[in-house]
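Handing you this structure, nothing more for now.
With one protein chain withheld, the remaining protein chains of the complex are depicted in position.
The block that comes next holds chain A.
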Amino acid sequence: MTQRSPLKRIMCVEDDEDIRQIIEIALEQIGQFEVLLCENGNLAVEQVDSFEPDLILLDVMMPGMDGPDTLNAIRSQTHSTNTPVIFMTAKVQPAEIEQYIALGALDVIAKPFDPMTLPEQITAIWER
């Protein structure tokens, strides 16, 4: 399923090391994607142009620069002005989801997610 997807390169911005690792395993080994992990928004802004991801997976709550800040910075300071973004958050109130969509996100993935089905979930959003 996932191999046929045009989605290949995913950048993931997440401050929690445990979650970064599990996302790496899920996306690389189960989803067969090429993955770049960033532990904060600043690194994401620095590396996004050279990695040229098809999709950015962005954690909402991070110390310092949070998810929405990072999205703004990527849009305003880099060439990746149109790269689709999916937010990940443990707050899943409808109002907040709407707010993130309004910021230009494709969708929101609720935490906790199931690592085994994460690639499917992302692909489904991507193909919509």
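The definition used in the following text is that a contact is a pair of C-beta atoms (placed from the backbone, for glycine too) under 8 Å apart; a residue touches a chain by one contact, two chains touch by 3 or more; residues count from 1.
Everything that follows uses one rule, which is that contacts and distances are computed from a predicted model.
> As a check of understanding, state which of "Stage 0 sporulation protein KD", "diguanylate cyclase", "Phosphoribosylformylglycinamidine synthase subunit PurQ" or "Carbohydrate ABC transporter membrane protein 1, CUT1 family" is the UniProt name of the chain not shown.
Its record in UniProt gives the absent chain the protein name "diguanylate cyclase".
> Residues of chain A in contact with the chain that isn't shown?
The missing chain touches chain A at positions 16, 18-19, 21-22, 25, 29-30, 61, 63, 88-91, 111-115.
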